[in-house]
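This is the structure I have questions about; it appears just below.
The complex is shown incomplete by one protein chain, all other protein chains being positioned as in the whole.
Let's look at chain A:
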Amino acid sequence: MRRRTVIAGLPLALTGWPVAAQALAQGRVAALWPFPPGDAEGLTLSSAFRVSMREQGQPDIQIDDRWGGADRNRTRALASDLVATKPQAILTYLSAQLTAVSALTREIPIVFVGASDPVGFGYVVSRQRPGGNITGFTLYEPPLGGKWLAALKEAVPTIRHVKLLSNPSSGAAGANFYSASFSSTAADLGVRASIATVDEAAAVEPLIAELGQEGDAGLIVAPGTFSEANGDHIVALTARYRIPAVFAIRRFAHRGGLMSYGPDPTEAVHRAGAYVARIVRGDNPATLPVQAPTKYDFIVNLKTARTLGITVSSALLAQADEIVE
């Protein structure tokens, strides 16, 4: 009797461990996106995240995507929903999403993509050792302000005034993230620089109309949730008012913007996927350094240039990583 129960129990005991291990491996993570459901960019990034997780050896993990759009309230509601479900890690895209989620939890690891100044906003202690439950990947760096301006000046050497269209989320405590390099480069290049902080779609048109009236003016569209949401609108306005514009977000060069210089967000999300996978495997986000992109792509839309009557120099074309024709 005793022997029989022991033997009968053996398979159970032997299979018990793998079952437990499997249960542990089958985790659940969440992602909060600043796109409306069905948005092409959102789907691209989401699938990049999935691909990355699969590549990192987590093919069976359950990924819970939430689409909040640019609506802050909706984003906050989704964030609290997500936190309540207690996933193993949360991926946030852009600052507003990180702000919403990080305010709700100090336990669930958060991997962000695209927070402009994580140290300045206090999300992490230092980029090297974040020290808390938050780590991630920045997309843009302050010197890019100058880089964008230089690119615009090189493309349209006659330009005299460049306006930086900025988001309120892209700088801590009122200071604009890019203003220092933007201003200094403008001074170097002898261009008048102005910065406009916008968080309403309706406020964009008057600004661009004004630039159009001014003539020899250019526009730099800084990255941010607002820009993500209203990029197409801005592209249409610049086309209407024939304003050469440099976008930080690369896809708007494809969609009619003159140029874009910025990192590939797909790659950043892909790398963030690696961080999420490591965290799921047990790494501590406090010790994973915040990373910056290593590569920025320069895209020139020749079609737009022709529409605007701009002759793009061969040197500039040689610099371009991508040319849209």
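Here is the rule we use: a contact is a pair of C-beta atoms (placed from the backbone, for glycine too) under 8 Å apart; a residue touches a chain by one contact, two chains touch by 3 or more; residues count from 1.
Throughout what follows, contacts and distances are computed from a predicted model.
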Checklist outcome for this item: Of the listed "histidine kinase", "Carbon monoxide dehydrogenase medium subunit", "Cytochrome c oxidase subunit 1" or "ABC-type sugar transport system permease subunit", the name UniProt assigns to the chain that isn't shown is "histidine kinase"
Item to check | Identified contact with the non-displayed chain, of A:L78, A:L98, A:L149 or A:A193 | outcome: A:L149
Checklist entry - Of A:S47, A:T85 or A:T287, which residue touches the hidden chain? => result A:T287
Item to check | Sites on chain A contacted by the missing partner chain, in the whole complex | outcome: 2-3, 6, 119, 126-129, 141, 143-144, 146-147, 149-150, 181, 185, 188, 281-282, 287, 289-292, 294-296, 315, 318-319, 321
